[in-house]
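Removed from the display is one protein chain of the complex; every other protein chain stays in position.
By written order: A, B, C, D and E. Residues from 1 in each chain.
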Amino acid sequence: MSTTAANYPPYPHFLLTHPSSQPCTLYVEINRPQKLNAFSAPMFSELQDIFERVRLDSGIRVVILSGAGERAFTAGLDLQGALGISNSGLKEGEGQIGRDSYREARKVRETILQWQKAVNAVEGCGKPVIAILHGVSYGLALDLTSACDIRICTRSTRFSLKEVDIGLAADLGTLTRLPKIVGSMSWVKEIAYTCREFGGEEALRMGFVSWCEEGKEDAWKRALEVAGAVGVKSPVAVEGTKELLDWGVGRPVRDGLRYTQIWNAPAILAADVKEAVTATLQKRKPNFSKL
Amino acid sequence: MSTTAANYPPYPHFLLTHPSSQPCTLYVEINRPQKLNAFSAPMFSELQDIFERVRLDSGIRVVILSGAGERAFTAGLDLQGALGISNSGLKEGEGQIGRDSYREARKVRETILQWQKAVNAVEGCGKPVIAILHGVSYGLALDLTSACDIRICTRSTRFSLKEVDIGLAADLGTLTRLPKIVGSMSWVKEIAYTCREFGGEEALRMGFVSWCEEGKEDAWKRALEVAGAVGVKSPVAVEGTKELLDWGVGRPVRDGLRYTQIWNAPAILAADVKEAVTATLQKRKPNFSKL
Amino acid sequence: MSTTAANYPPYPHFLLTHPSSQPCTLYVEINRPQKLNAFSAPMFSELQDIFERVRLDSGIRVVILSGAGERAFTAGLDLQGALGISNSGLKEGEGQIGRDSYREARKVRETILQWQKAVNAVEGCGKPVIAILHGVSYGLALDLTSACDIRICTRSTRFSLKEVDIGLAADLGTLTRLPKIVGSMSWVKEIAYTCREFGGEEALRMGFVSWCEEGKEDAWKRALEVAGAVGVKSPVAVEGTKELLDWGVGRPVRDGLRYTQIWNAPAILAADVKEAVTATLQKRKPNFSKL
Amino acid sequence: MSTTAANYPPYPHFLLTHPSSQPCTLYVEINRPQKLNAFSAPMFSELQDIFERVRLDSGIRVVILSGAGERAFTAGLDLQGALGISNSGLKEGEGQIGRDSYREARKVRETILQWQKAVNAVEGCGKPVIAILHGVSYGLALDLTSACDIRICTRSTRFSLKEVDIGLAADLGTLTRLPKIVGSMSWVKEIAYTCREFGGEEALRMGFVSWCEEGKEDAWKRALEVAGAVGVKSPVAVEGTKELLDWGVGRPVRDGLRYTQIWNAPAILAADVKEAVTATLQKRKPNFSKL
Amino acid sequence: MSTTAANYPPYPHFLLTHPSSQPCTLYVEINRPQKLNAFSAPMFSELQDIFERVRLDSGIRVVILSGAGERAFTAGLDLQGALGISNSGLKEGEGQIGRDSYREARKVRETILQWQKAVNAVEGCGKPVIAILHGVSYGLALDLTSACDIRICTRSTRFSLKEVDIGLAADLGTLTRLPKIVGSMSWVKEIAYTCREFGGEEALRMGFVSWCEEGKEDAWKRALEVAGAVGVKSPVAVEGTKELLDWGVGRPVRDGLRYTQIWNAPAILAADVKEAVTATLQKRKPNFSKL
Partner (left out) sequence: MSTTAANYPPYPHFLLTHPSSQPCTLYVEINRPQKLNAFSAPMFSELQDIFERVRLDSGIRVVILSGAGERAFTAGLDLQGALGISNSGLKEGEGQIGRDSYREARKVRETILQWQKAVNAVEGCGKPVIAILHGVSYGLALDLTSACDIRICTRSTRFSLKEVDIGLAADLGTLTRLPKIVGSMSWVKEIAYTCREFGGEEALRMGFVSWCEEGKEDAWKRALEVAGAVGVKSPVAVEGTKELLDWGVGRPVRDGLRYTQIWNAPAILAADVKEAVTATLQKRKPNFSKL
């Protein structure tokens, strides 16, 4: 029902395929189900590499991101596997002779920077990314999917902004992005401070997800349906829409409007407008060339 | 049931009246029902002219904006009538001898600038603008009403952020303003990428409109009720409230608070506070002078 | 059921206690029930003093703010008691010989500045603040609780953004903060322009509060439950979470992410991460030292 | 030695010509020498109209702005002729029955807005504007030329940031723009607070002007030389250079770089790069088509 | 030659007087000459207290700030006297049992915050502050005077941005403010990285000071001359000029212009414009009332 993504190398912890009916959709699965898809340090590099390739791959028009297995989208950071931080935070004395806390903090800052870059690569890949969240969806699950465009979950998804429970503030993007994508700061703060679990229905009600489906299979169908709808649109129009929506966040309206003028002026001259309008008049499906 | 707006010239594509019971309310109707109120190029100039006059007209305290006829608020841009862009985008070869794509893009940029100015004039008119959306409400319908203050629709309103379907990203303001006025970015992106139609109930649930009424008549009653309530308030208070709400968007909190101090200091010394408090104590309706 | 907050001086208009079971929770009650907890000028100084002390008090991990008595959280500004402004606005002629309107406006600006500072002290106290709103919750009630983190109300809470009714635009923060914490600008503008009352259910639906409980007692229990959950977390994690959430508001995503790197790097090296993880492994409650 | 600017209407207070050798240079002279070129209210409208036409006039590639007569560039605001403000500020009692200070302030705000728009039109005309300052150059002279691109003066130019001397802070742009275009805030504040006159040599030393010439004739030659050099460049390159320089002011570097990418991408595809490079290789003058 | 500033309490480390000829000028001397006017921790509180009083003191129109004695404006932070930081940074082991590096860093952050507030109080006092720098002017000398409006020095002033030499980056404002007030980032970075001393002539050439005088006495005369010129201007005009200059720093031009409209509208209605113009016409000195 799906084909291997031939233009991409194999990744140890991610599985890349195309849904058989949608060759322009890339399906990225976090593939470490035996560890509840928890992220070890190398997985961030893989994630970044995948989405930087997606950015340059004009054959892809939309991406679906999910977690392999029945139990979890991701349980978050694998504390043992993500050694960069846990080492500094948990072990004492080793290799730190002659080093002071600032120099330690600097190393941590570098790790945060690198991991943020991996998450930013998802946001910046230039194509709509649809996340399917199911089962355990803790910590990094929110950082990662807050950087996606559209979120879908299941009734039994167990969300938790888990970072406070391990003694730190979320630093891969949740605290920056989440308040800008849902509609209640009171709710954001409550789940951030308490680490309370919440389910799919609540995520839907608060606007975090666009759909809450019965099970993973239904969520997958919904994702495919959306991906299918997006995939036949003009890639010029979709790319611009994503760029302008993301750029406007956290900026005054007039800045957004000016940027829109500059961005859109050449885009409107692309062949796509002509093709879209002509196809409509001829009552046929439009056919847009790649970017 | 309504009287002509005597201080305004007649406009070919807009009908301006005052509800008979509310002389300080201006009712602006997009009046091209035979074309589903689609916008041709000259309509942007008319729109801008109307709302620039409203800005300077201290006799007006609130505006209601709707579309004439039963079928549509507006179907969006009239692709044939809005020649500025469609010409560049759709026709080939004519008048372009010796011109290159940058020079073409520049012309398009100028058109976007002018049309954005028209929409900005609505936002910047200084009075609350209540939009009533009914029937077909595509593309520009969202750009335009995102720049209004309060939105009311009917159950059968057919919303669609239609731009992607004609091969372009919305450039008259929807992509900049919409995420700042509703509570789910996941939803915004889904309707932006897919151009999926949605109805009044969904618009209400997502916070885009304040009310979803049964029919256009009910929506009109609701709008009148709100306009009536706003129209008897101090115009100093209403003007300041609008200014401070709009200025704060996309800016840090401390900047908003500082601006508020500067704006409000002279406003508090207006006669209106005294009149409002005195009237309350005397259990009579306050009587505020014009701006 | 509660003990006096021994580290704080007595305040004429506020009552400070610790819930007996939560010595790290500070319970601040606006205590002027005979005036519906309306704010007189000195109450702003008291409020600022309390929350500036909270900022430096590492014994406190969470704050609950409510209004004493059955009838009101607060009815807003006490127009007679808050003389600074009402005097300027309401009386004529006295003490103004030789003064002009700019000099008057300057004095008003200073008053707004001072009162904003008091509200900012709540936002900036560094600990989560949970507001319980009940009964009459007008004007300042919204300015004040918009600067809190989490809001809880009762079904019979009577909210109103009352300022326009007394002839002015809200200037202690509502207009800047409210649109950033709820999910519908259309709704914000409607309640701001019309001063319409709304109840707890509506506040919940719009995302302003996290819970709408049956009565004040239930709201109190809910607040205690949240406070209890937050109070046992790492204070380093909670402080950072609040800082990063608040700093990101009204700023571009990349700025938020950079700030997060800088903030979190030393925080991750705090003993708290080690303690949190160790406690989890040992299946015991973690024990975090004070800040 | 110059020809009338045929595409422009005659203006009562401005003289528009083309230097005979430079048909693409528009020479705008403030033409009210008997009043030291002081600005009355209608002159702002004329100024705005001129530069809005310049923006759309692809026949113009560079503008020179100076003041007619030997005595002054401009003595600033004509206090009697610029009635809008002086009336409000200076006369008492008339027409103000029933009006309060806020409503008066609102009218003043509108006047400032309109006059700022006129000055902004100079900055926003899209072509380099070279100002020649000579003789009395007070108040508005600085607001106006701070919005120009390149400034040239004479040894005997008498500059003064005069506004404080008439009891107000400069509001047409000097206070916002001047610190961004010279290199010493200590100097800016000294001349702003004291209204001290300074001459051409000092203006040159502080970076306000690019040249200080002996007399007006020399300054004119210098301006012509610069205009001549700019006028033969690619208009695409010059327009982009101005846009990117102006947009970057007061913004973080990364924002400027991003905007640059978006702006420049289509511009680089213009015919101008090819023509410029080809002409260089062929050792001939390039020939760029109009915008 | 000067009189005690009667409205101010005595300060252990600052001497406050009025020049005999200028009762509206406050002369603030850092008065710890035996320690080269180095700052101990309590001196920050004193400094803040002085300038917060200045902000509210309408009898003061301009401030002169200098250092007592012949040898130094200030040698910077008194490493022994400024215990808050040096303790944390220099001593080991004491009182840190059970504390981690984050908690230590938090304490340092609080100290920086408090000391920045003291420097900000100078910038925010609402009146022009003229600094006279002489002799040793190290580290804090630059932080402090970068927050002043106008700087004057002597030929023998020995400037050094000294912080890097004691192992830290300047954190009381130099690094933020200095690049915005002088004209060469290459120079700023060179003196910041190398801690190289530079003299008065160089400070003048780079735009950091407005005058470099022969000796302290001459600098004092120059300061008095400037203060005298500023002191007779309209306090409304001077206050607004300072506010608008400072607010525009680091912001886009359009934001500065908007703020200017709002600020200036009521200010123009002050009695000062009328008085200034009338006095000019009557060829007499204007007489402005206090703020």
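FYI, a residue touches a chain if its C-beta (ideal position, glycine included) is under 8 Å from a C-beta of that chain, and two chains touch if they have at least 3 such contacts.
This is a predicted model, so every value here is computed, not measured.
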{"item": "Which residue of D:T17, D:T194 or D:S234 touches the chain not shown here", "value": "D:S234"}
{"item": "Contact with the hidden chain (one of D:L15, D:A41, D:L113 or D:V249)", "value": "D:V249"}
{"item": "Omitted-chain contact residue, chosen from D:S2, D:S45 or D:N264", "value": "D:N264"}
{"item": "In chain D, positions touching the absent partner", "value": "128, 149-151, 180-184, 206-210, 226, 229-230, 233-234, 236-245, 248-253, 255-257, 260-270, 272-277, 280, 286, 288"}
{"item": "Chain E residues that touch the omitted chain in the full complex", "value": "79, 85-86, 88-90, 101-102, 104-106, 108-109, 112-113, 116, 120, 123, 163-171, 173, 175-177, 179-180, 182-190, 192-196, 206-207, 246, 249-251"}
{"item": "Chain A, residues in touch with the chain not shown (by the definition above)", "value": "56, 98-103, 105-106, 110, 236, 266-267, 269-272, 289, 291"}
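Everything that follows uses one rule, which is that only the chains that are shown with their structure count from here on.
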{"item": "Interface numbering overlap (same over half, different under half) for chain A and chain C", "value": "different"}
{"item": "Chain centre separation (chain B, chain C; CA means) in Å", "value": "33"}
{"item": "Interchain centroid distance [CA atoms averaged], chain B/chain D, Å", "value": "34"}
{"item": "Sequence positions of chain B contacting 2 or more other chains", "value": "101-102, 105-106, 180, 182-184, 206-207, 236, 249-251, 262-263, 265-267, 269-270, 272"}
